[in-house]
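This structure is in structure tokens; I'll ask about it shortly.
Partial complex: the chains shown occupy the same locations as in the complete assembly.
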Amino acid sequence: MTRLEEIRNQIRQTVADVKETNPMAGSITNSVTINLVANTQIAVGGSAAMVYLPDEGQFLVKAGGATYINMGTMLPIYEETLPLAVKTLKIEDKPWVLDPVAIGIGKLRTAMLKFFKEYVPDIIKGNASEIIALAGLWQLEGGTGESKVRGVDSTNHVDEAKAAAVSIARWTDGAVIVSGEIDLVTDGEFVATCRGGSHFLGKITGGGCALGGAASIYLTSSTPFIAALTAVSAFNLAGERAEEQTDAPASFQMAFLDELYKATPEDIADYHFEMEEF
Amino acid sequence: MTRLEEIRNQIRQTVADVKETNPMAGSITNSVTINLVANTQIAVGGSAAMVYLPDEGQFLVKAGGATYINMGTMLPIYEETLPLAVKTLKIEDKPWVLDPVAIGIGKLRTAMLKFFKEYVPDIIKGNASEIIALAGLWQLEGGTGESKVRGVDSTNHVDEAKAAAVSIARWTDGAVIVSGEIDLVTDGEFVATCRGGSHFLGKITGGGCALGGAASIYLTSSTPFIAALTAVSAFNLAGERAEEQTDAPASFQMAFLDELYKATPEDIADYHFEMEEF
């Protein structure tokens, strides 16, 4: 079996496991897209629960198979909730996904993101600008101190973030997803390039958050790299199929969630991507 | 007129009243499903308003015909908001619906849910695990100290919660809804068993919250038992009709809300359920 066949088998197995076992991943996530994240996690076969308070976050970390932390809309209590959550993740040796949305905006977000470096997220998902900014904040190669994040949007192209993504993945010994027109997934050694999806994923809010949420569900059943690649492949497949049915973003979002739900383990495992060694 | 005919008349009257008078029920509810709750309350003919702050909650309690309190995503300020709301409900003698989502998670949620026992909610809606856990927390028959709540999902079957639901309804002199594949509604004397609906209600987030929100609207115009049974019947009817149109959860959610809006008082009153004395 080639490396690529092995990966496809693992993707198929991950999707099938999730659909069969309905694993729970708790989230501390932003209120703009919280509903879409939950519905996405359920659509791929998982179970969702979201909280804000410190001891509730701690409870979910322990109860879930993985945790999703998204920095979108920070609340004052997060100063306590987030450190307790990541410390508990480390104590419990449970995997987690970090979505450094809007990195560079505000003192608390910056402090938390710095703090997270030692608590090594298993998967980090961001757009190109976010990944470059995180590598910068963590003083890793490929990063830059000057964030080019504009609100929640990227002003960099995915390829510009490849070095940053690889160096972050090497630091965390996990996986990094750079989402964009083309998506990159890397474990620090290999870089998978994933085409497909739909431009409409950029015309709705929360496509990226939903991807992080789905990755956290898959992470309950597989390694960071496979979970990340599974989530990206599922999204590209569902996005492509949804775009065939619609010509506008709201009906696209509905069709996208429907297709995510309907995609079989085989569909997702067979979706095209390219691998290269870095 | 038989007892059953009487109930059907009351359901028809409740739905018609709400459609005609557009009653407002204020909510303190979770941010994951807050939009769906509001749209559901509007779809059945009511008006929605949601707040977080203590004096704003107090205002809505006074202004609304009923209040919906859902424990999904607790915020620090709820330590003040929730007690003031339920005290005001008692002073004003206004009815309310409690949705003890995620009972067992966190100190504040537990403290508030204990506190609510003396402020007797008129309708309590939960899945089987939540109802059993609430009876346990309130030291009523049928409950257990060990919560089997997993995040927001139930790990118990509806029938296992029947004794707990009845004992809670007797304590509150109100109604209890146990939602699940089959729904139970009890006033502590009679138990209505409601089949129908759709499995897709379990494949979207917020089906339960929306049911509680709808019940609070109907509660502005009728007794707890009738309001609860009306909401459950409306949901089962709309779920059944929506499922005929779709094969996936996102399009189901849209069709479900549409069918909820289109259901006539007669449609809802004629929906099948079975009654037994406990």
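To keep things simple, chains are lettered A and B as they appear, and every chain counts its residues starting from 1.
Assume a contact is a pair of C-beta atoms (placed from the backbone, for glycine too) under 8 Å apart; a residue touches a chain by one contact, two chains touch by 3 or more.
Worth saying up front: this structure is predicted, and the values here are computed from it rather than measured.
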item	value
Copy count for the complete homomeric assembly [2 present here]	3
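Simple rule for what comes next: only the chains that are shown with their structure count from here on.
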item	value
Chain centre separation (chain A, chain B; CA means) in Å	34
Chain A-touching residues of chain B, taken from the complex the two chains share	30-33, 35-36, 72-76, 102, 105-109, 150-153, 203-206, 246-251, 253-254
Complex contact set, residues of chain A against chain B	24, 26, 31, 34-35, 38-39, 42-43, 47-53, 55-56, 59-60, 63-64, 75-77, 253-259, 261-262
